[in-house]
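Before we start, here is the structure in question, set down as structure tokens.
What you see is the complex with one protein chain gone and the rest in place.
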Amino acid sequence: MEHVRVNFLREEKIDAPVLVEGLPGIGHVGKLVADHLIDELGAEKIAEIYSLHFPPQVIVDEQGITHLVNNEIYRCEKDGKAILFLVGDFQSNSAEGHYILTERYLDIAEDLGVQRIYALGGYGVGHLVESPRVICSVNMEHLRPEVEAAGGSFENAETGGAIVGASGLLLGLGEMRGIEGICLMGETSGYIVDPKSADGLLAVLSRLIGIDVDPTSLQQRAEAMEQIIAKIQETEEARGREELSYIG
Amino acid sequence: MEHVRVNFLREEKIDAPVLVEGLPGIGHVGKLVADHLIDELGAEKIAEIYSLHFPPQVIVDEQGITHLVNNEIYRCEKDGKAILFLVGDFQSNSAEGHYILTERYLDIAEDLGVQRIYALGGYGVGHLVESPRVICSVNMEHLRPEVEAAGGSFENAETGGAIVGASGLLLGLGEMRGIEGICLMGETSGYIVDPKSADGLLAVLSRLIGIDVDPTSLQQRAEAMEQIIAKIQETEEARGREELSYIG
Amino acid sequence: MEHVRVNFLREEKIDAPVLVEGLPGIGHVGKLVADHLIDELGAEKIAEIYSLHFPPQVIVDEQGITHLVNNEIYRCEKDGKAILFLVGDFQSNSAEGHYILTERYLDIAEDLGVQRIYALGGYGVGHLVESPRVICSVNMEHLRPEVEAAGGSFENAETGGAIVGASGLLLGLGEMRGIEGICLMGETSGYIVDPKSADGLLAVLSRLIGIDVDPTSLQQRAEAMEQIIAKIQETEEARGREELSYIG
Partner (left out) sequence: MEHVRVNFLREEKIDAPVLVEGLPGIGHVGKLVADHLIDELGAEKIAEIYSLHFPPQVIVDEQGITHLVNNEIYRCEKDGKAILFLVGDFQSNSAEGHYILTERYLDIAEDLGVQRIYALGGYGVGHLVESPRVICSVNMEHLRPEVEAAGGSFENAETGGAIVGASGLLLGLGEMRGIEGICLMGETSGYIVDPKSADGLLAVLSRLIGIDVDPTSLQQRAEAMEQIIAKIQETEEARGREELSYIG
């Protein structure tokens, strides 16, 4: 099996200049915003990504049908603007896998003409935040004024820090390919699926992309996501884990 | 060394449309049923599978003869029906290894004309179950009515969940190759080798395959398996582990 | 860097029908016997084995000179019998590495005409043993009578069990190449470098190979080995470990 397998569901008219990444992370802020956008904009799934760097398992849906774990690429056109989305429920199992998967994400982005990537995430602060800011990083200096004009904050930059996983590597490895990268992280406690943080993030992102998106269902979507997560945790506790034990 | 090595003991007349997988898992339910079927149906070993993704060790048998750890494929014909079995004492050591091994299992299945896979396992609930159900998942929607008609339950599907390891990947990766996959999991506490759960699982599987198998020795087989497991644990505690230490 | 690198120090007249393996393990019994034999028989080093599956470090000797961690092959001729030794201070870091390294050990063995391998080790019982037996396993059934005649015991075979690491895989993977494999494990507490256990092991091995070796310095050698191990542990505690930390 190759390290990463990409199945395109449709081959034509799928290019776009912009890719929005919303893979799982702190407070599920990035995922919440990306899933919301896909729904509100009526984006269409154009590709599925499978990898041996994802957990070795299938997900069982409500009909009892199994689905091999994967990430997905969606695409929409809104106000004449084409946007791609990289979403899903998984990050790599291993450090090396993060590099291998992100290089492949970038191969796809390059093939589809992407010139800018927005990596969405949460910025965990460990306590509830009254007015969550959107903490930003960019992979090229000239991007900063535009991000600030859209309401993004660089106030925390002075403390240094790191961005781990796909979001970080999309900016770092993207820079080497000349792809602009902007990481938007909504401040969040990190303990709950955080619709307030997502709301702020969505506002900054909408301004940057130049589209108009209704945020009203974010609250509801966050509650649904919380329930799914709670259910999964319950199930996992109840069932234990398919132990990889053996007898001699 | 290649990642997986398959030694066929016989090359002709070994194809079959059905493969039953019973590798180790929760409550050893799947393994118990598969081993029972092999014995009752007089199945013959047709292949041995070795891999560097298995633990790096040999098993010592009662004669003091060593056997490199492996999984095995058996085959039988019963009532004009040819059935393959994938059994053994090992799952992969690593997440990547699960993918690599399962792809190879599927290569073998495809080569032998397999059109449907039954993946057997336990469904751990953490407490004793009076009347264990057989919880089911399928990799194609059209399979569900047939499984329900045979007594399989999809009641737990609504809680979502995941199937980890070879059972899950046989369905997930099998679907990509167009091979039907049905996962049958006997409810079990997860603490013992569970003949009651196995009995229910055997009944559903027999109906699905259309064969008749005597379950009376399941109880006895479960007790024997418990003893082997207990002995191994004892030995391991006594001997410690071949520690991979070194001196300078 | 290739996975394993073998540097031969001399290319001619280095074949031999017998290989004795004494890599680190429980109670350092196997290592103690192999090192003793090399010394008593005046064996000569013929090859060094390096691998990225060994720990990433150099050993500093008493002169302050560094030596990249490696295993070694020695050779001697005694009473017209040529014997190879596989010794050193390391086993693989990882499960896969055990398979990769052992396949390479067997490549070397095959190239040098080895027809039989003696894998030496300890059999940890967790308590002091008054009269340590030599517990044996073989990879082909016909070898058992010869081993029993030399004083080896198969009494523990009935309890099953496993042999982990290079010793086990030399027998398991060796069998596939038609190389006879005999594993001799001296009963030992597992807590100390055990000269009494080594003495019994040496006796059985000498009878099997058909050579005569003076065991009198085993006691002394074990004490020296204990001191080296104690010193290393002291040093390690004092120095801490070269932590793989980083700053941002």
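First chain written, first letter: the chains are A, B and C, and each begins at residue 1.
One rule holds in what follows: contacts are C-beta pairs under 8 Å (C-beta built on N, C-alpha and C of every residue); 3 or more make two chains touch, one makes a residue touch a chain.
On a predicted model such as this, the values are computed, not experimentally measured, just so you know.
> If the hidden chain were put back, which of A:Ala82, A:Ile100 or A:Val213 would touch it?
A:Ile100
> Kindly state which of the options A:Leu68, A:Leu171, A:Leu202 or A:Ala222 is in contact with the chain not pictured.
A:Leu171
> Out of A:Ala150, A:Cys183, A:Ala198 or A:Ala222, point to the residue that touches the absent chain in the complete complex.
Of these options, the touching residue for the absent chain is A:Cys183.
> Kindly note down the residues of chain C that lie in touch with the hidden chain.
These residues touch the chain not displayed: 1, 52-53, 55-69, 93-94, 228, 231-232, 234-248.
> Tell me which stretches of chain A touch the chain missing from the display.
Within chain A, the residues touching the omitted chain are 24-26, 28, 31, 55, 59, 89-92, 95-96, 98-100, 102-103, 121, 123-126, 136-141, 144, 154, 157-165, 167-169, 171-173, 175-176, 181, 183, 190, 225, 228-229, 232.
Going forward, only the chains that are shown with their structure count from here on.
> On a C-alpha centroid basis, what's the spacing between chain A and chain C, in Å?
From the centre of chain A to the centre of chain C is 51 Å.
> At least two other chains touched by the same residue of chain C: list those residues.
160-162
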